[in-house]
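With one protein chain held back, the other chains of the complex are shown just where they sit.
In this document, chain identifiers A and B correspond to the written order of the chains, with residue numbering beginning at 1 in each.
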Amino acid sequence: MPTLSLMPTEFTVVRNEEKCIKCLACVRQCGFEAQQYDAEDDRLYAIDANCVNCQRCVSICPAGALTIYKNPPPLRPHAFWTENHLRNIAKQAETGGVLLTGMGNDQPFPAYFDRLLLNASQVTNPSIDPLREPMELRTYLGRRPEPGAKTRTPLVPIATPIMFSAMSYGSISHEAFASLARAAKEFDTMFNTGEGGLPGDLYEYADHAVVQVASGRFGVHADYLNAGRIVEIKIGQGAKPGIGGHLPGEKITAPVAATRMIPEGTDALSPAPHHDIYSIEDLKQLIFTLKEATRYQKPVSVKVSAVHNVAAIASGIARAGADIIAIDGFRGGTGAAPTMIRDHVGIPIELAIAAVDQRLRDEGIRNQVSLVAAGGFRSSADVVKAIALGADAVYIATAALIALGCHLCQKCYTGKCSWGIATQDPYRSRRLNPEIGAERLYNLLRGWSHEIKEMLGGMGINSIESLRGNRLHLRGVGLNEVELKLLGVKHAGEAM
Amino acid sequence: MQKVYARPAWCMNCHLCEVNCIIAHSRSRDLFRAYKRENLRGTARVIVEERLPLSVAVQCRHCDDPICVAGCISGAMVKDPATGIVYCQEDKCVGCWTCVAGCPYGAIRPGEKNGRPVPLKCDLCRETGEPACVAGCPNRALVWEERGAGA
Partner (left out) sequence: MMLKEGEYRIPSGCAISGFINRDGRRVNGSAIIQSMALMQERSNGLGGGFAAYGIYPEYQDYYALHLLFEDKLSRNQVEELIKDNFYIEAEDRIPTRHVRSIGKAPLLWRYFVTPRMAKIEESQETEADFMSRLVMRINDSVAGAYVVSSGKNMGAFKGVGYPEDIGEFFRLDEYQAYSWIAHGRFPTNTPGWWGGAHPFTLLDWSVVHNGEISSYGANRRFLEMYGYKMTLQTDTEVVAYAIDLLVRRHGLPLETAARVLAAPFWQEIDRLPAVERELYTHLRVVYGNLLLNGPFSIIVGFSGGFMALNDRIKLRPLVAASCGATLYAASEEAAIREICPDVEKVWYPRGGEPVIGRLEEETQCRLSA
């Protein structure tokens, strides 16, 4: 490591000495050793180079004495050679490595959710007040029986069309994982185990778990599959389509190792593809292997990243026997991904939902499968728009982590998370009390669900299934004709 | 009686219980005045003991048969028969620190107030209701509960 960094630090920690009472909470809470105390001089100071702007110290400081500033760009402004590029190049010149990052794509690609507007009733039909009239959000996931069919696959009801997306134990702390599990059970929706298995002490929440089977097969065994409510085959994730996973050995603590069924301290490597799935017919075999293993009592979901050919892929998945198709858009988060992959691979979830829903309808098989969308749902309005575009339900993960304290510093891959989320260090993880975490997640679901009811009522609808695929309630603003066509919506100002 | 109990599993070593304790026992009940004008830094009646990664807040257990009360030579330390709270009548304290030496939990420290000796010990915020350390704990690592005798 060269001793001299060519780049100035990204953030500056400013302490208001007038306010600071030297309680040292910031020093004790900083996960990145940016906050320091010199006992000899009784002096607090900051190592700015270590600061990742996770805001833990700012939030915890009882005196409100701390502010973190983003330093101005290091060089003269350049629209092409942006600060990001310069920093990345300097970093790589120092290390020779692949750039790593965490959470989802943070680049300024268009957010189609922000270019879609919702409808409301006026005069010709009444809007409905959710405080006075029943307003139904219950959603069933699973394969719909065809008329006259003799066999039925099980259906899974959720109280709101919002589930927690896959985050594995190992990538997040036991405390964060338990918070998700508890909140899902209390709200009667689902959480997703991710690819790292289900810790033994959380099996009481398994009836609200989507248990994932990924290319590494970590923690997969018969009891695990049969304990969960839905089994999900993870082919890809939105943050890193086409890329496997790598959980470094230092995060494989004894409990993580036991859950994943691998030796403690060894790296957990998920191959990029499933090595038993090189084609669609292989996927069908795995789907039915899992159905056999669970005696056809669990719907099987297949999760793929939103890539260019996602509509055809989804159709193939439906025909391969999956009961649920989960699609993860390019804004989806991750614990660790190569920056170039995260920021440059995949397509927006809005377009993916529209394309998949339309394709399945064109083929007359939309009603057979449930469509779950993931990757970048920031508010209940995003959820409503996704459902109007054609999704049955959505997965949220980044929003859930933000509810738990995450401030999107994007340093999950370091394992030093100051908020106790993306870490296996007991000193850090115990600051996330699952009691509080579950309450905050429950509140988020409650708030969003209520807002969804308000929006439905405004449209004159009292059941979520009347919104599903109802693109007439959407209008685009500032979208070109190709975008409008792909989304299947009219432009704002056009009549019904 | 209702006492403060620590839940070490959720203690995150922020020491905000100490800060809140100091504010609650200041004249001004204000963070900045307590620290900057009353100079109360270091006078918390609850102390977070650290053996990282573990930490736990320790304070007076308000024993059924308190040694500090038995040993007090001036009769300043008493146990309120109604509430069970062990506290010091500060105007009677002579600063012999027998209580400090006698406490089996190390929950009493010598201190001073307005130039007079005062033992620093938890009084369960007996004048204000819910103890400040519990109310302000950001991770619910401290709870104020009735757990019955012997707890």
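As a working rule, contacts are C-beta pairs under 8 Å (C-beta built on N, C-alpha and C of every residue); 3 or more make two chains touch, one makes a residue touch a chain.
None of the values given here were measured: they were computed from a predicted structure.
Put simply, the missing chain touches A once the whole complex is considered.
Within the full complex, the residue among A:G97, A:P263 or A:G364 touching the omitted chain is A:G364.
For the options A:E33, A:E133, A:D223 or A:E281, the residue in contact with the chain missing from this view is A:E133. Screening A:P108, A:P147, A:P263 or A:G493 against the full complex identifies A:P147 as the residue touching the chain left out.
As for the chain not pictured, it touches chain A at residues 121, 124-126, 128, 133-134, 136, 138, 140, 144-145, 147-148, 152, 155, 361, 364, 366-367, 388, 459-463, 465-473, 495-496.
Quick note on the criterion: only the chains that are shown with their structure count from here on.
If you average the Cα atoms of chain A and of chain B, the two centres end up 44 Å apart.
Listing the residues of chain B that touch chain A in their complex gives 9-16, 18-20, 31-32, 35-36, 41, 52-53, 138-141.
Contact residues of chain A toward chain B in the complex are 19, 21-25, 28-29, 60, 62-63, 420, 425-427, 430-433, 435-436.
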